[in-house]
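Every protein chain of the complex appears in place save one, which is left out.
Think of it as A and B in the order they're written, each chain with its own count starting at 1.
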Amino acid sequence: MIGLENKKMSKKIIPIGPYHPLQEEPELFKLYCEGEIVKDVEWVTGYNHRAIEKLSESKPFEEVFFLVERICGICSTSHPFAFANCMEEIAGVEIPDRAKYIRTIIGELERIHSHLLWVGLAGHFLGYNTVFMWAWKYREPVMDIFEMITGNRNSYAMFKIGGVRRDIENDKIPEIKQVLDLVKKKNGMLTHAVFDDPVIHARTKGVGILTREDIINYGALGPTARASGVQIDVRKDDPYAAYPLVDWKVITAEEGDVYAKAVVRFLEMNESISIIEQCLEGLKKEKEGEVEVIVKEVPAGTGTGRHEAPRGEVFHFVKTDGSQYPVRHKIRAPSYMNIATFKKSCIGQTISDATIALAAVDPCYCCTERMAIACDYSTGKKILDGNELVKLGQKRTEEVRKNPGIDHS
Amino acid sequence: MGFKEYCFKKSLWLFHFGGASCNNCDIEILDCLTPRYDVERYGMKLVGSIRHADVLLVNGSINQRDKARLLELYHQAPKPILVVAIGACGCTGGIFTEGITFAGPVDEIIPVDAYVPGCPPKPEAILAGIMKLLNK
Partner (left out) sequence: MTSKDLINTIRNKIKKGILDWNVKSDRRAFVSICPELIVPFADYLFQELKFRFIIASALQSKKGFEIYYHFSKDEIGFILNVHVILPEDKPEIESLANNFVAANWIEREMHELFGINFLNHPNPDKLISEGNWAEGVYPYRNKEI
């Protein structure tokens, strides 16, 4: 009975275009809407399952590094970093200082390129395609640096148990510094372009709020948690690599909305640039070439390793039995905990805010692309697919731009 | 040259299907749109529906769950359609072939016209692959 009443009251949105045949697509998020408001969100997944934890048991430790790099392309170095921390805990070795600096440099460069990627995507969802193009254009110098140091733009294969595989020669340092200066300048430009725009304020302030309570209950991590005032950062709490050797601070914000998450990410990029510059100075003091400690055998035991990836804490747990293969390798990416917070951040929002609220958590790009569909709350039938949802968000920005005083609800 | 072939040589519209991938190739494909590589100067763009597409870009190792979707997409695509398998995972399955959910490399599911290997292939390589296909 109640279902029929809702049908009469809620607006019917008719899907446009020949998208119907793709009805059976396994979407990541199903937003159940009543009129304009999202009432419930459902998560469907499994399309990306590659049985990596099982594959890892059949590979010797050196090859596991290549496997875990390809878990996610954007946080490509975070997984080897956490895995290396884990294995070095089991083996009980301390890596040389030069290796610590190199690991930190790679980790922080990755943070910069990942945050720029997010800025571009968020701009796209809001309808600011110029921001998308700028952010991705200024990622390119960072990728060039990666190619110069490691040989590839992604999937760097730099880590091994006991240190790193390749050295960063001191004569490359001036070029890296040049790129960092360029990124710092352009980041400043992007920051002002984004933060001084009243339309962006209207579209992102007060949207997708997560309170401190929510963060603690869901165990959320990374910029998502820090934007709600929860000061957790593995680099400060459980220091590793060169983080205790350089001077930097953890960035937090208080409001917990999309705007706060963007602020945290922009400021973190500046901190990353500062950390890299200090590490480059540190490299100059260490002897070139001493980048590893030879580890012949890993004893039987269990260990845990973690790293602060751009999205939060990456956690690896390994159990070994003295052979060259892991007995069990458990991997937990930060998005696993962060995505669950959609239950709190999306319910009660309008459909047009839903895409930006979901994207603010920064799930891996692949998840964001086939992200969401909207369904009618009473019938469960699909009414808008992913592309249409993004267009709705972009249209909303246009409306706000034309009518600056419009009521946000 | 027939009318169809003539039209095909200009302004290809690309549709991207990502299987169970690590997103490296997805990002590199999107990178083609950005100012440095700028695929739009060739008139190419990424479209949102398979029914508008001339080229189907497939990447990622195909999972049991994606296999059905891929077949469906291929059947809905207006023929002739060119299929390009991108990345090591698209070409052969890459490092994930021994996984328990692996459902065959792309060319065992649908016919493939061009392979662009790499992990991930640089945007220049992807563009070169597509252009080579045009000149065939």
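Basically, contacts are C-beta pairs under 8 Å (C-beta built on N, C-alpha and C of every residue); 3 or more make two chains touch, one makes a residue touch a chain.
No experiment lies behind these values; they were computed from the predicted model shown.
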Inset, instruction - Have a look at A:Met148, A:Leu182, A:Ala300 or A:Val327 and name the one touching the chain we're not showing. - result: A:Val327
Legend entry - Residue among A:Phe65, A:Phe315 or A:Phe342 that touches the chain left out of view: A:Phe315
Inset, instruction - Check each of A:Met148, A:Ile216 or A:Ala300 against the chain that is not shown and name the one that touches it. - result: A:Ile216
Legend entry - Sites on chain B contacted by the missing partner chain, in the whole complex: 63-65, 68, 100-101
Legend entry - Absent chain, residues of chain A that touch it: 26, 44-46, 49, 51, 53-54, 89, 216-219, 232, 234, 237-239, 302, 304, 313, 315, 317, 319, 327-328, 330, 332, 336-337, 340
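Here is the rule we use: only the chains that are shown with their structure count from here on.
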Legend entry - Mean-CA-position distance for chain B and chain A (Å): 25
Legend entry - Contact footprint of chain B on chain A as seen in their complex: 17-19, 21-22, 24-26, 46-52, 54-55, 58, 66-67, 70-74, 76, 117, 133, 136-137, 140, 152-155, 364-366, 369-370, 387
Legend entry - Touch list for chain B against partner chain A, complex: 18, 20-28, 30-31, 34-36, 48-51, 61, 63, 65-66, 68-69, 72-73, 76, 94-96, 98-102, 119-120, 122
